[in-house]
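Encoded as structure tokens, the structure appears first; notes follow it.
One protein chain is absent from this view; the other protein chains keep their places.
To keep things simple, chains are lettered A and B as they appear, and every chain counts its residues starting from 1.
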Amino acid sequence: MADLQLVDVSLRDGNQSLWGAAGLRTAHVAQIAPVMNRAGFRALDFSSSTAMGMSVRRHREDPWDLLRLARRAMPDTLLQFIGTGFRFISWEKAHPEVMELVYRTLVNNGMDRFVVLDPTHDMDAVRATARIIKRAGGTGTEVIAALTYTISAVHDDAFYASIAGQVAACPDIDRAYVKDPAGILTPERARTLIPAVLASLGGKPLELHAHASLGLSPLTCLAAAELGVAVLQVGCGALGNGTSLPDAERLIANLRASGHAVDVDDRLVALIARYFDGVAEAEGLPPGRPREFDAAFMHHQVAGGVMTTLRRQLSELGMEDRFGEVMDEIARVRAELGHPIMVTPFPQMVIGQALANVAGGGRRYDQVPDQVIRYVLGSFGKPTAPVDPGVLDRILSRPRARELAAEPPPPSVAELRHRFGERICDEELLLRFGMPGEEVDAMLAAGPAVTHYNPDTQPVLRLLRELGSRPAPAELTVDKPGFRLTLRGGDRA
Amino acid sequence: MELTNEDVADILAALDSLPYDELDLRTPRFRLTLRRAPGGGWTEESQVLADPVALAPAHPHRAPGAGEGRGAGAEAGTGAGEAGTGAAAEAAAGAGAEAAAGEGRAGSGRAGLAAVAAPLPGTFYRAPRPGAAPFVEVGDEVGEDTVVAIVETMKLMNSVHAGTRGRVAEICLGNGEFAAQGATLMLILPAGAGRPAGPPA
Partner (left out) sequence: MSFRRILVANRGEIAARVIRTCRRLGIETVLTVSDADTRSLPARLADKTIRIGPAPAPASYLDVDAVVGAALAAGADAVHPGYGFLSENPLLARACAAAGVAFIGPSAETLVSTGDKLAAREHAVAAGLPVLPGAEVTGAEAGRLADQIGYPVLVKAAGGGGGRGLRVVRDPADLAHAAAVASAEAGAAFGDPRVYLERYVSPARHVEVQLLGDGEQVIHLGDRDCSVQRRYQKLVEEAPAPLLGDDLRDGLRAAAVALGERLRYRGAGTVEFLVDPRRGAFYFLEVNARIQVEHPVTEAITGLDLVAEQIAIAEGRRLRLRQEDVTFTGHAIECRVNAEDPAAGFLPSPGTVTRAVFPAGARVDTHVQAGSAVPPHYDSLLAKVVARGAGRGAALRRLAGALERCAIDGVVTNLGLHRALLADGEFAAGGVDTGYLERLLARESARAVRENGSRHYTGSGVGHG
């Protein structure tokens, strides 16, 4: 039976899927980092544009400091950054020079594994980004191309095999992973897809990153282990399961029960899982829980959160009764736009257009949001399948389309230095490029982040802080499972 | 809960501006008392209450049985480590200690005695019921099928047979002690053999 390695995604994808990318602060990560380093994970999914922006915006903490701190604490584990290669924090496309600076700065601060995620599978763009990363990081840097899984007429095994073939041929890409953001890859499909991909991958390793949103991926991972996948991606404790990735402890046990070897330190994996459980409990964050299979989702692939938002929007427009019509329109628009994979930002884009088409009253594509125009202009990469010619024509003939096409190119590094100042370091320059200045200023003013955290003291600290804001009783005892706290005032001998 | 210096500093920071002079925090493993000091600042009085968890000891200076002793200790130690905290660790450690102890008493220079081994891990009982007379005492004659003890595993009583015709030479575990699978419960001097070499335990 095979030896499997694991990549843990708790810190980035777990945090993003379950806690809006906002649950974890520097302190949470710093505390557990030395332990995560020793657990035996091959790599950690550590950061992304979204995560870095959230650090600054929400927590007023420097994501570069966090990266350096993590690098120091985790010398034996690859730290991964995931990105499309087009943008950094801001939604706007960045100049290639700026992207090069992004990758170089990430490498200099300790990032050593990069996922190039292009849901449209525009391999020219992927190759270009891979080249930039290798130039920035050299041979010590690992580059992974993502094969994003979806169900559609065009995304068949042959399609993915051809992507794999291009990965095999590209000297700047080291390995690939099948990315299943919706959690819809069934074991049955995996049994044809994975061999097809491996056959064309030219011996490069293949990993599987499958969300547990439909309760399928724990089983699909087991199937994948039999089929030659080298690495499975997991989440620990409260940051696993649910819409995150399969729970690490459970998957490890299942792999071993199936005869596979997984060389991790079980004691430490448990410690890490319990720690994240503690963080979730202390911070009031929802832990990932096993999910049930939803056959309708397999069909429309609109994520739960997006679906909730859609229903609310329909309700606000007084259109709840037209829900079915909207769902049909979503399928139609998706096909016309060349089958974008339903991964952010595409679900919002497709749904936005579908709503516009149904609610508008006039003809379809009378209203077209900017995002859709940019999409067909190729700002998000070359669409996987061609956009329906009729629809393309209607969209591009809009005056707004001409405006957007004529938008000036994004600023170069020189222009950014001129705008923000020659003296500031690259790290700050890139943050100012991607975010409003006030947010960066606020982060810098907040000073260095706290780097220790104990989930067990949080209830005590919270209570003490609350007591500061209201009249406090002279004596107070709090009895909770696990601790008893007494506070006394006045003179004590 | 284990508190570090930084944890205490966090608690102090939140506590200092409140009108309290004393904070007392208790968990099963730990007790912390912070008191405002007359000259300013706070004092800390803390106690780690958690009990030490002992591994089976190593016996590096023992005679020929020594290797087995260390091995048993090693297995107990490693087993305990892999099993982690809690009952499994203590059971394994206990088993290792028992095995080492049993072999220590019986092993060195006591060739010629037949060991009666525990068929399953469990609690060793010398009598059929609490308060009843023991099945055997040292010196009693036994046949192969004589029931000499019970090992109770998860509420199931397993009879232990002598397995050898002879006399009970030594009872190696105390009544009610835990026996690992295969642990030596007692030693039988087989009928027809000479007296054992060496002094009795």
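The criterion applied here is as follows: a contact is a pair of C-beta atoms (placed from the backbone, for glycine too) under 8 Å apart; a residue touches a chain by one contact, two chains touch by 3 or more.
On a predicted model such as this, the values are computed, not experimentally measured, just so you know.
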| item | value |
| --- | --- |
| Touching partners, among the displayed chains, of the absent chain | A, B |
| Identified contact with the non-displayed chain, of B:G39, B:G131 or B:G192 | B:G39 |
| Absent-chain contact - pick from B:L55, B:A149 or B:L173 | B:L55 |
| Touching residues on chain B - with respect to the absent chain | 2, 4-5, 8-9, 12, 34, 37, 39-61, 70, 73-74, 76-78, 80-81, 85, 89 |
| Interface with the undisplayed chain - residues on chain A | 34-35, 38-39, 72, 75-76, 265, 267-268, 271 |
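Everything that follows uses one rule, which is that only the chains that are shown with their structure count from here on.
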| item | value |
| --- | --- |
| Complex interface listing, chain A residues touching chain B | 266-267, 270, 452, 454, 456-457, 460-461, 464-465, 467-468, 472, 482-492 |
| Interface residues, chain B side, partner chain A - complex | 1-4, 6-7, 10-11, 14-15, 17-28, 35-36, 82, 84 |
